[in-house]
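For this depiction, one protein chain was excluded, whereas all remaining protein chains were kept in their positions.
Our next item is chain A:
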Amino acid sequence: MQLFHRIARSEHRPISFTLDGTPCVGREGDTLLTAVLTAGTAVRSSEFSDAPRAGFCQMGACQDCWVTLANGERARACTTPLAAGMEIFTGTGAAA
């Protein structure tokens, strides 16, 4: 299950990361948002209603796409480039 469908860069260098512990592969040039949404359907869940969220504006304006990284840091997924070995947590189990 995924939200995004690649129409370019699908042969670019693979970049490994984990999504809620599940090994996944993104491509060179991906933002975290792209990497997560080509593997799953949400980047976080709302702290109020638990509803899944997957970003909205993709330009760093709505702040709906913050994810948690393994070191406890938080990153805005749509404006952060994917790097090898990142451990991304959505807290939604949406990668299944």
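Just so we're on the same page, a contact is a pair of C-beta atoms (placed from the backbone, for glycine too) under 8 Å apart; a residue touches a chain by one contact, two chains touch by 3 or more; residues count from 1.
Note that in this section contacts and distances are computed from a predicted model.
*Asks:* Have a look at "Bifunctional protein PyrR", "ABC transporter permease", "FAD-binding protein" or "2-oxoisovalerate dehydrogenase subunit alpha" and point out the UniProt protein name belonging to the hidden chain.
*Replies:* So, among "Bifunctional protein PyrR", "ABC transporter permease", "FAD-binding protein" or "2-oxoisovalerate dehydrogenase subunit alpha", the name matching the hidden chain's UniProt entry is "FAD-binding protein".
*Asks:* Touching the absent chain: which residues on chain A qualify?
*Replies:* Given the touch definition above, chain A has residues 1, 3-9, 12, 28-31, 33-34, 37-38, 41-42, 46, 48-49, 51-64, 66, 73-74, 76, 78-79, 81, 94 touching the missing chain.
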